[in-house]
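One protein chain omitted, others in place.
Right, chain A next:
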């Protein structure tokens, strides 16, 4: 969860974003999106006889979170709202939900992700640095990395904070090594990738391991 609590500036949801369909992936034709997307959800306690619209109870909250689709985003919004204040789905309303797209998807960036996760034995706070083209791609990478290395499924992970880092702000050596302009490495022992059509299980000759 990446929360920004307090009175949110209630701007109308920008039309081009909300009009774009969720199935904007590479493969069209109604396939559900596989990766995480970033959503901005705005909601509040619905004013009633006891609490008027300008009372503190009916504050408008804005939350930035990562979810597979807007259904999950809504659900996570209510999950975190219930933990943060006395507002739940039954007495609240969602004012707007927008998908947030990367501003510069063609630029390589370093992202820092602070999160907590439940392991088999307990809950831990953790920090990871990931080099990616977009924040959502970095989040996906983090989920896969946590699943692979720490056996933590996406359900067990809560994102606390994310930030785009300047090269000098990075801590991890595996990210820092790519910051040099003069980076240079060979590709030893490679086998050419062949189209699936031409692949065979058994070969007559050993492959060329050109470099």
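Here, contacts are C-beta pairs under 8 Å (C-beta built on N, C-alpha and C of every residue); 3 or more make two chains touch, one makes a residue touch a chain; residues count from 1.
Rule of thumb we're sticking to: contacts and distances are computed from a predicted model.
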Missing subunit (named according to UniProt) among the choices "60s ribosomal protein", "Lysosomal dipeptide transporter MFSD1", "Cytoplasmic tRNA 2-thiolation protein 1" or "Achalasia, adrenocortical insufficiency, alacrimia": "60s ribosomal protein"
Per the touch definition above, residue among A:86, A:107, A:124 or A:161 touching the missing chain: A:107
Where the unshown chain meets chain A, residue by residue: 106-108, 131-133, 178, 181-188, 190, 192-195, 211
